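Every protein chain except one is present and positioned as in the full complex.
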Amino acid sequence: MKKFRRNKLAVAALSVLALMAVVALFAPFFAPYDPGDIGKTALEAPSMLHFFGTDDFGRDVFSRAVYGARISLSVGLVAVSISVLVGFVLGIISGYFGGLTESLIMRFVDIMLSFPSIFLILAVQAILTPNIYNVMVIIGLTSWMGVARLVRAEVLSVKERPYIEAAHVIGASGPRIMFRHILPNVIAPVIVAGTLGMAGAILTESALSFLGLGVQPPLSSWGNMLQDSQAYLRDAPWMALIPGLLILLTVLCIYLVGEGLREEIGR
Amino acid sequence: MYKHVLKRLVSIIPLLIGVSIISFFVMHLAPGDPTALFVDPSVSPHELARIRSNWGLDHPVHVQYFFWLKNVLRGDLGTAYIINRPVTELIAERIPATLLLMATSLFFILLVSIPLGVLSAYKKGRGLDNIISVLSFLGMSIPSFWLALMLMLLFSVKLGFLPSSGMSDPLLADTSLPGKLADIVRHMVLPVLTMVIIGFAGLTRYIRSGTIEVLGQNYIKAARAKGLSERTVLFKHALRNSLLPVITILGMTIPDLFAGAFIIETIFAWPGMGRLGIGAVFSRNYPLIMGIVFISSLLIILGNLAADVLYSVADPRIRTEGKD
Amino acid sequence: MEKILEFQKIEKSFSGHKVLSGVSIGVLDGEIFGLVGESGSGKTTLARIALGLVRPDSGRILYKGAEISVLGQKDLRRALTDMQMIFQDPLAALNPKMTVESAVKEPLIVRNIEKESIMPRLISLLEDVGLSGRFLTRYPSELSGGEAQRVCIARSLAADPKLLILDEPVSSLDFGLQNEILELLMALKERKDLTYMLITHDLMMAEQRCSRIGVMKSGEIIETGSTADIFKRPEQEYTKQLINDAI
Partner (left out) sequence: MKKTILIVISVFLSACLGCSGSIKTGKNIGTLTFTLGGEVSIINPVLSSDTASSAVEGVIFSGLTKINEDLEIVPDIAKSWTVSADGKTYTFYLRDDVYWHDGEKLTAYDAKFTFDLILDPKVNSVRRGDYIIDGIPIRFEARGPKVLRAMLPKPFAPFLGRVGMGILPKHLLEGKDINTAQFNRAPVGSGPFIFKEWISADRVVVERNPRYFAGAPKIEKIVFKIIPDENARFIALETGQTDVCDIPAKDYKRAKLLKRTNVFEYDSLMYVYLGLNQKREIFSDKKVRQALAYATDKQQLIQLIFNGLASPAYGPMSPVGWTYNDNVEKYDHNVQKAEKLLDEAGWFMGKDGLREKKGKKLEFTILVNQGNKEREKAAVILQWQYKKIGVKANIRVMEWSSLLRILNAKSTEKDFDAVIIGWSLGIDPDSYSIWHSTQYPLGLNFIGYSNRDVDWLLEKGRTTLNRRARKKIYGDIQQIIAEEQPYIFLWYPHSIVAVSDRIGGLSKPGPAGLFVDIEKVYVKENY
């Protein structure tokens, strides 16, 4: 019964996310205005004409939020895919091969974890110049360490399971054991970690945008909408409220789904 | 034990070298250079080239690195550009503010998350647990700078009873020591509050799951069977053991605290190291950046080491064996 | 009859702790050899050494008369595909992410059997162990213990084994099922002309099923002989003790 209730929450969160994804995917269909149209009255409060009001350019905040969902969600998704991919490969390699390879990779992980990562992100962002793709890559490349550690630990534990021994007995080759037996059994916890990582990536994107290094205008992401709103906190609180709440809601839903998944897998 | 600590201490060295190499080269790969700050219509490029060479920037990067490393081994982090002061001095000036902010926040984070985590575990699945869980998920989901701005808006602007920025009020410079301290405390409320709201959530979740696990273990059942009160079971037996992994988690939280403090410092104009560092990145003040990265990494690594040592000192097996 | 598998003076220790000391026994072609002893006496380690999963510290292992303990890891596996093992916990021995179909098919694929003949062989293997085709798409989590053990047996048979090492093959199953699986194994032995090495702590079972028995204690074989001899005239105190306990 308890479990059911919890899962219901996760299911609800998942539906919210799905809805957002649909809106993002079909943004032109949902957005009433061109998100770049600066012709309207600036800083107009929410009304029937502009559900979320207009921003300092007179652009429709609702339309921008809809298009922003595209950017924010895809930044989160791609960034996390990169970090999971890198972490996964390095984790598998070090877990499976062990020895020198493992210690080299794990020392590298230690080094990466010893950084105040914000400096690394700032510096790399400065090298690459800010744009949406680089934001994805940078967030991805500075957040893979947790996954690598997790995967390595999982590989080490899966390696000890009887079915791996059984696979050896029937004569399965090394690569076969790696790809058919170890990999599929490591993926589940990685999915959970990836889900939670996506929440982190969305937050990081918004923080980067806050520092002016995130997604650049005229593209809108929730992060840079928040940044634009800084100056108008008091004149147009809706400009800050809407993207702030959207980030909060999205991240919250992702956490809830992640938690649901964790319980599902943990049984 | 001491051997273990010594071994870990030695292992810090390659870590630090790795950190410094990566940050040094990443920073120098970034386009732009510190002299760019000087540009206005009246400064000629020849002057900039002259200053670059005064700063040693015309050497190849690896030569610059070894030069830097040599000085570090002598305990000298170099002289910051433009400001022209020793990096160690600049950091020493700023680090107390950052540490004060971090330590206070950490204290309150622990103060909040330990009871919440334990209660949540104890009432697992019931109303209170759900409330605490939702609260902590909310805490994890709020963008920190957004929260900071909202708090500033509420407490400084609307209600007007807390200062919005800085660490002390210059107009109170002549007051007595207690007055000054009270002033600093007032300035700390908002930044600390922000950091606690952002930071308590993760820890609460960890403590919750740790306690749930401990509560399911045999010696707790035994303690209950012995007829000890729930409170004793919960806080004496369960808590003690569920907190041990928290030590490790705390070690791992330090980088997050740093990152958090850096953004918070920028918003609340807190005169700490993070603000200094972010400014240094933008102005490509290499010696200063290197110094700050180096010192922060050192603190992070030492924090982890301390957590590690503490953990092995308080090894749960030793305790439970003694107990049951 | 000749020895299909022979251990000569096998020594093995794990982190300073001696697990096997000077074990020498042989399994004869076509027999059911029982290896009995309490848990922790080194039976399973011996089995794993036979299968090449663990290297002995010293001693020789002969399989079909050839010394296999000198082979490298790869050659070893190739030489040993017709020696298979049935594990104590069938559910743990099956990859939770693999359907019954892929699990049973795997040895066939490893042996490079032609594609066309895989499916028919799969079906016949399942029939051999008393399962129908509808199990093909199931995952281990959807199987009962008995079903899982049948799948494991089918999987071993897919490797076309000569010798099967049965490591407590039924101890994790319900009592009712135990006999069923044992009967199945006995029937398969006859039909496929197999040799079994049965590892068990259950002397009753050993008495019923085995032709010869080796008794193990603390990493040593303390007594070997035909089942009848051992049960009628145990030489060692320890063996007597075991027999008494079992009855």
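Letters A, B and C name the chains as they come in the text, with residue numbers starting at 1 for each one.
Simple rule for what comes next: a residue touches a chain if its C-beta (ideal position, glycine included) is under 8 Å from a C-beta of that chain, and two chains touch if they have at least 3 such contacts.
Quantities reported herein were computed from a predicted structural model and do not represent experimental measurements.
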Open item on the list: So there's a chain missing from this view; which of the remaining chains does it actually touch?
Closed with: A, B
- [ ] Sort through B:His4, B:Arg50 or B:Arg126 and give me the one touching the missing partner chain.
- [x] B:Arg50
Task: Absent-chain contact - pick from B:Asn130, B:Ser168 or B:Thr248 - done: B:Ser168
Open item on the list: Using the document's contact rule, name the residues of subunit A that touch the chain not shown here.
Closed with: 36-38, 42, 56-58, 126, 129-131, 212-213, 216-218, 230-235
TODO: Just the residue numbers, please: which parts of subunit B touch the chain that's not shown?
DONE: 30-48, 50-51, 54-55, 79, 82-86, 90, 93-94, 149, 152, 156-157, 160, 163-171, 173, 266-269, 271-272, 275-276, 279, 282-284
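Criterion: only the chains that are shown with their structure count from here on.
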TODO: Name, by label, each chain that touches both members of the pair subunit A and subunit B.
DONE: none
Open item on the list: Counting only Cα atoms for the centres, state how far subunit A is from subunit B in Å.
Closed with: 23
- [ ] Mind checking the centre-to-centre distance between subunit A and subunit C? Centres are C-alpha means, answer in whole Å.
- [x] 48
- [ ] Between subunit B and subunit C, tell me the centre distance in angstrom, where each centre is the average of that chain's C-alpha atoms.
- [x] 56
TODO: Going through subunit A residue by residue, note those that touch at least 2 other chains and give them in order.
DONE: none
Task: Footprint of subunit C on subunit A - complex, ascending - done: 161-163, 165-173, 176, 180-181, 184-185
Open item on the list: Taking the touch rule as given, give the residues of subunit B at its contact with subunit A in the complex, in rising order.
Closed with: 14-16, 18-19, 22-23, 26-27, 29-32, 125, 137-138, 140-146, 149-150, 153, 157, 252, 255, 258-259, 262-263, 266, 274, 277-278, 281-282, 289, 292-293, 296-297, 300-301
Open item on the list: If we count contacts the way the header does, which residues on subunit A are in touch with subunit B in the complex?
Closed with: 2, 107-108, 110-111, 113-120, 122-124, 126-127, 199, 203, 206-207, 210-211, 226, 230, 233-234, 240, 244, 247-249, 251-252, 255-256, 259
